[in-house]
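Below you'll find the structure I mean.
All protein chains but one are shown in place.
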Amino acid sequence: MKLVTAVIKPFKLEEVRSALTDLGLQGMTVTEVKGYGRQKGHTEIYRGAEYAVSFLPKVKLEVVVPSGTVDKAVEAIVRTARTGQIGDGKIFVSTIDHTVRIRTGETDDSAI
Amino acid sequence: MKLVTAVIKPFKLEEVRSALTDLGLQGMTVTEVKGYGRQKGHTEIYRGAEYAVSFLPKVKLEVVVPSGTVDKAVEAIVRTARTGQIGDGKIFVSTIDHTVRIRTGETDDSAI
Amino acid sequence: MKLVTAVIKPFKLEEVRSALTDLGLQGMTVTEVKGYGRQKGHTEIYRGAEYAVSFLPKVKLEVVVPSGTVDKAVEAIVRTARTGQIGDGKIFVSTIDHTVRIRTGETDDSAI
Amino acid sequence: MTLGNSRRIATTAMAASLLCLTAAAAFAQAPATPTPNKGDTAWMMTSSVLVLLMTIPGLALFYGGLARTKNMLSMLMQVFYCVCIVAIIWVLYGYSMSFTEGGAFNAYFGGFSKAFLAGVTPESVVETWTDGVVIPEYVYICFQMTFACITPALILGAVAERMKFSAIVLFIPLWVTIVYFPIAHMVWYWAGPAAMIGAGKAVAAASGDAKAAAEAALATVTSNAGLAFQWGALDFAGGTVVHINSGIAGLVAALMVGKRVGFGKEAMPPHSLTLTLVGASLLWVGWFGFNVGSALEAGATAALAMINTFVATAGAALAWLIAEKVFKGKPSLLGAASGAVAGLVAVTPAAGFAGPMGAIVLGVVAGWLCCFFCTAIKNAMGYDDALDVFGIHCIGGIIGAIGTGIVAAPALGGASWFDYTANKIADYDMIPQLITQVKAVLLTLVWSGVGTFVILIVLRVIVGLRPGTDQEREGLDLVDHGERA
Amino acid sequence: MTLGNSRRIATTAMAASLLCLTAAAAFAQAPATPTPNKGDTAWMMTSSVLVLLMTIPGLALFYGGLARTKNMLSMLMQVFYCVCIVAIIWVLYGYSMSFTEGGAFNAYFGGFSKAFLAGVTPESVVETWTDGVVIPEYVYICFQMTFACITPALILGAVAERMKFSAIVLFIPLWVTIVYFPIAHMVWYWAGPAAMIGAGKAVAAASGDAKAAAEAALATVTSNAGLAFQWGALDFAGGTVVHINSGIAGLVAALMVGKRVGFGKEAMPPHSLTLTLVGASLLWVGWFGFNVGSALEAGATAALAMINTFVATAGAALAWLIAEKVFKGKPSLLGAASGAVAGLVAVTPAAGFAGPMGAIVLGVVAGWLCCFFCTAIKNAMGYDDALDVFGIHCIGGIIGAIGTGIVAAPALGGASWFDYTANKIADYDMIPQLITQVKAVLLTLVWSGVGTFVILIVLRVIVGLRPGTDQEREGLDLVDHGERA
Partner (left out) sequence: MTLGNSRRIATTAMAASLLCLTAAAAFAQAPATPTPNKGDTAWMMTSSVLVLLMTIPGLALFYGGLARTKNMLSMLMQVFYCVCIVAIIWVLYGYSMSFTEGGAFNAYFGGFSKAFLAGVTPESVVETWTDGVVIPEYVYICFQMTFACITPALILGAVAERMKFSAIVLFIPLWVTIVYFPIAHMVWYWAGPAAMIGAGKAVAAASGDAKAAAEAALATVTSNAGLAFQWGALDFAGGTVVHINSGIAGLVAALMVGKRVGFGKEAMPPHSLTLTLVGASLLWVGWFGFNVGSALEAGATAALAMINTFVATAGAALAWLIAEKVFKGKPSLLGAASGAVAGLVAVTPAAGFAGPMGAIVLGVVAGWLCCFFCTAIKNAMGYDDALDVFGIHCIGGIIGAIGTGIVAAPALGGASWFDYTANKIADYDMIPQLITQVKAVLLTLVWSGVGTFVILIVLRVIVGLRPGTDQEREGLDLVDHGERA
């Protein structure tokens, strides 16, 4: 199995989720994160104090998929999360050795 | 070393944590996440606007353990996090190449 | 490519970030997490109810780097995040199989 | 004397004052300049403070909580700015445009004789609804100022989350000048009780040739009033001037500014119903200044307005909850808050005319109809009145305006109105009164709708109304103000 | 005349009025219907608004902040609903049941002669504690309405986070009907100053056969009062009616509804002490309406109640902080807020009777004992009174009720009470007064405890009191209202 981790723009989450569901992926986990990258942040001024805020709100989506589904999942994310503007985000794929569904104790592919 | 990642129901965190501590695991990192899966979400209505909220609050627990302890850790999590109802969550095991304790610079197993 | 995950003290984030930027690493993702470890938590009392809070606020920093840069990145983090006191945190290095930049579709090293 | 010329106000104020006047008659033969009763002054100052509380933080939180986090500060800012700019304009020329004689255009707006508050001193007093009862003019100016401040702020909910601040900065002063001051003048400006009663008595006392002269004098006095006031429209605390006015302006603005980016596709749940509830509560609390203060004195009419403001609101909140329970399955906090505001809006014009049971009925009807409007009808129509300014303030205001014509009837426990020219409580005639109410509603809808449209057309050309799509996505807090909530 | 039959009220009100009456005597020989002083009316309207502020958003935030996020909106909703439903019931029959003559059951509850506010007009007035001083009845109805609204809302803290909304929807109206209106009648209903003083004077003036008749007349007047009032219990602003009443009801409800899922095992820290502090501050602010308004006029007793409400509260907050510092090491914000509320509760019955130094002592004692109760004793007993309604309102209320018997003593700087039948300030006799105070406390504990128990038994059968375990885990916001905070 593979873990597909995508860091995307928050307002794209719903679209990405439904694209993945369409692929038959029934589970995913989402975290609110802050991203630093090419996309520029902004400046905040509070009275005299000026702060350059370089971290931008992003959403991190983690989905564990059977190895065979990785490419379709990545493609679906790229397709739906893309706006073409700086800051669209990244996808990272890594390997999961083992998976367990807590409720049933099922493991690996059947646990996803 | 292995990274054991468990996505569980929030109110189970304390139980899981103490089970892991009992195994002698002295460190872990926890993130509030939102999960999508078989467990159904709910509908929220604000005046005329209806929203199907499919993401549910979950807790993601990450614990890096020596390879030999993985099974015990997984077993402890399954045992304590299980309620038997849909949405109990998943455990993912992956490989960590290298670990460093920032304070001391110790590495690998002694850094956990 | 490698994923370097560092769990550090929140107020060290800015320093670590600029050290990594100095290495030429132009992207990273940050999550607010809670950590459990050797560093002791505190006790909160609300009227009669006493709670031992064992989780402490930490920041998790994830940066994907070309394999050759891992050591420099780890070193930079250790150097800047260290206060020498318990709770400074950990660094975990793991392997990323594949990377995609959503905006351009570039992959692997050129996507970081 | 025709109906159109009569002057109307809650009768209880006068009834009480008549008692006093009788009692006082033995001591005071000569008509001296009246001095304010300190109890009245205390209450009117308290009322002014309450209406400010209702606006900031009340309305600001009510609206802000309903917005998304990224637009929270912009919502607060817009309301706060609105209060500040209107307060200044009010003393520069707004008060004068609203509450002085306007010469040739007196039916539509006032003049500039009190611009910069010229001639007003701490000792200046103004008449209330009761002959012989006065309050310090500065207090009256402050009280009316708070009404001018909150009305344009109400509109902001309709265009929440997407109208850029620079456009709002210009919109507010233009809108109060072109729409609010005239409508306030049309509905509230009149010659005052002393002139009316005096002229009425002169007619009654005169005979022969003198009769015609006296009647002419009376006609002059009665026609020295705003258009809707001349018609005899009943509006105790601003159902037309404040709510229908801002409600229709909100609809026009929502249509002209357009829908929010992502509207209908992305979820836009309120970011903090907690703050919305705090806002709704402060609106209720502050509305006692609004409605009860509109009695202009701490007397019997004030007492009536107070109880009505309690029970109509409670009734409307419960009605909305029941509707939600029946049609959606769950009574919601936002429903309770929305219902309460709908009830407050509806009881505003009726507060000093209805009896408590009539007020409850009025509240319940407003709760149901506004709920129906903000859910079913609005969804069907598809416009993006973000925080339901039209559905609550305009619809609720219309229900209140027309309902006032009904519940003011003594047969239904109402208090009727006081006919100053006859110096007695009027015999109540419901059908003509209802027609008058409808006319006043239409006048407000047209004037405000057209005025708002024209202003926004102009602003769209000059500065533009909206930020870029990306900026709107980022949120107005950062884009307009460089801050985060 | 025995102690049990005498009527008691803060003396200062009368003292002031006596001066006025003397001064007025030269002008007014015939007893005319008194008209309200507008300063009194202004203050009583302000007070009503303040008590509403104290409830929404005050109490709602105080309680809501102590709940967990997932139950925040349910807490706000329950309080808001409570205000709305009780306001309506109050004008339908609650006011009548509380404040009219009740025929055969007059000692326990009133009648229905003013149901639907029959016969009340904007000009109607009611007597205050001072002979000849009246306020508009509508204002009095509003003021008392706010008391009826907040009392059942206080109970909700005891069953927070686990009682389902449908059960609460029924509980509130039943509870005010069966418990609140009767207790309000028992403690506060009386014939009024004019009747009492008149009958007293008649007895003094009569001689021979007429004496017996006059005494019988006096007995009729003095027995035209609620049970506790007949006993001569001192309760200035509602220590028994509001606080002991809701406090014991809270305990009974907490026991019958049962503990929260996870109680004692899972951490349940307050989700926002910020909001709790805002709530506590607004409670303090609004409590001036509650306590000072209970003087029913803007006179000397009001001034006394105001200073007492300041210093007792401050003293109690500091006392709780000191206790925490000594026993737990750290003075906490929640401790300060809890102490302040405990002080406010304790000074409620004493506000118009104690001197400022007595009030400080009363506050300090309440701060310490309530702290001891909410920490040590409660933990030992193990019941789940979620937000300490019993520990603060019932215990604080009892301390206040009994403490009032002590600090009212002129020897301790207190103001004693006014004996209307003798038309003078009473000689203070502490022991009998303390016994009376205890009797009133017991009456309240028993009536409210039993009444609450019966209502909940019935509701448990009909609709059930709790959501399912999973629903409770998910949180009442989503389950009951379909919303998130």
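First chain written, first letter: the chains are A, B, C, D and E, and each begins at residue 1.
Simple rule for what comes next: contacts are C-beta pairs under 8 Å (C-beta built on N, C-alpha and C of every residue); 3 or more make two chains touch, one makes a residue touch a chain.
If you're wondering where the values come from, they're calculated on a predicted model, not measured in any experiment.
What shown chains does the left-out chain touch?
A, C, D, E
With respect to the chain omitted from the figure, which of D:Tyr63, D:Tyr93, D:Phe109 or D:Tyr138 is a touching residue?
Per the contact definition at the top, the residue touching the missing chain is D:Tyr138.
Of the residues in chain D, which ones touch the absent chain?
32, 35-43, 45-46, 48-49, 52-53, 56-57, 60-61, 64, 72-73, 76-77, 80-81, 83-85, 87-88, 91, 116-117, 121-123, 136-139, 141-142, 145, 165, 275, 480-485
Please identify, in ascending order, the residues of chain E that touch the omitted chain?
Touch with the absent chain occurs at residues 12, 15-16, 19-20, 23, 37-40, 42-43, 46, 50, 269, 272-274, 277-278, 281-282, 284-285, 288-289, 292, 297-304, 306-307, 310-311, 313-315, 317-318, 321, 328-334, 336-337, 340, 356-357, 360, 415.
Could you pull out which residues of chain A are in touch with the chain that's been left out?
Considering the whole complex, chain A reaches the absent chain at 44-49, 51, 53.
Heads up, the rule we're going with is that only the chains that are shown with their structure count from here on.
Among the other chains, which touch chain C and chain E together?
Both-contact set = B.
Can you spot which of A-D, B-E or B-D is a repeat of the C-E interface, where more than half the contact pairs line up?
The same interface as C-E is formed by B-D.
Would you kindly tell me how far, in whole Å, the mean C-alpha position of chain D lies from that of chain A?
Those two chain centres are 50 Å apart.
Give, as an integer number of Å, the spacing between the C-alpha centres of chain E and chain A.
A distance of 56 Å separates the two centres.
Where does chain C touch two or more other chains at once, residue-wise?
31, 94-95
Touching two or more other chains, which residues of chain D qualify?
267, 269, 328, 330, 332, 334
Give every touching pair of chains, nothing left out.
A-B, A-C, A-D, B-C, B-D, B-E, C-E, D-E
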